[in-house]
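The other protein chains are all here in position, but one chain of the complex has been omitted.
Here is chain A:
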Amino acid sequence: MEQEMAYDRQGKSYPVADFKDDYSGDKLGFWVFLLTEGMMFGVLFLLYGIYFYRHTAMFASSSADLNIWLGGTNTVLLLISTYTMGVATLMMRQGKVKLSATLVGLTIFIAIVFLGIKASEWGVDISHGIYPGSKLLDAKDTGEILFFGLYFVMTGLHGLHVIIGIALMSWVLLLMRSGGIRPEHTIVMKNTTLYWDFVHLIWIVLFPLLYMIGA
């Protein structure tokens, strides 16, 4: 497509940006979207901060009930996965499409392992009768109820984001096949990588808040 021009009174020409295929616009749009995500998680962090301030001791002791090793493993996994996803984008830009696809596949795999570990953690808690609204939990100290309430909400919301991430990355793989993502046209992939970075960043904050304060 030819670049369209607008002309001023002296006849000088200026390039016109169009809504079709606007790389900078797509990028800007995604950053704005991440800002909204940040505001949303920000509210949860705020609530966490307030209740932590009010129930510091109970939050620490409840946190000690979580399995820091599983949480830590998950942290390392996510760190590795942003790396693989980042390198995948780089390889795509350099034209190494096959390698890039393999790396995206690897990222998806790691994300699924993450979810598996998370699910087993939840499973253990639930089998011990610790879940929002359970009789056991509601009989405990309010600090503990609030900690586990926030724990399930925050990791749940984060897990939902991981699932969306997996969906996005699978879509990226499909687009690579159909040519929707090419070395000279990587915006969808770039935004997905950005999204995955965001998901990992959130976890980097969640991990110390939820797992480490009791250690």
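Criterion: a contact is a pair of C-beta atoms (placed from the backbone, for glycine too) under 8 Å apart; a residue touches a chain by one contact, two chains touch by 3 or more; residues count from 1.
Here, contacts and distances are computed from a predicted model.
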item: Identity of the absent chain, which is to be given by its UniProt protein name, from "Cytochrome c oxidase polypeptide I", "Gluconate 2-dehydrogenase subunit 3", "Sugar ABC transporter permease" or "Hydrogenase"; value: "Cytochrome c oxidase polypeptide I"
item: Contact partner of the left-out chain, one of A:A17, A:I112 or A:L136; value: A:A17
item: Residue numbers in chain A that touch the chain omitted from display; value: 4, 6-9, 14-19, 22, 24-25, 28-29, 32-33, 35-37, 39-44, 47, 50-51, 55, 131-133, 138, 142-143, 145-146, 149-150, 152-153
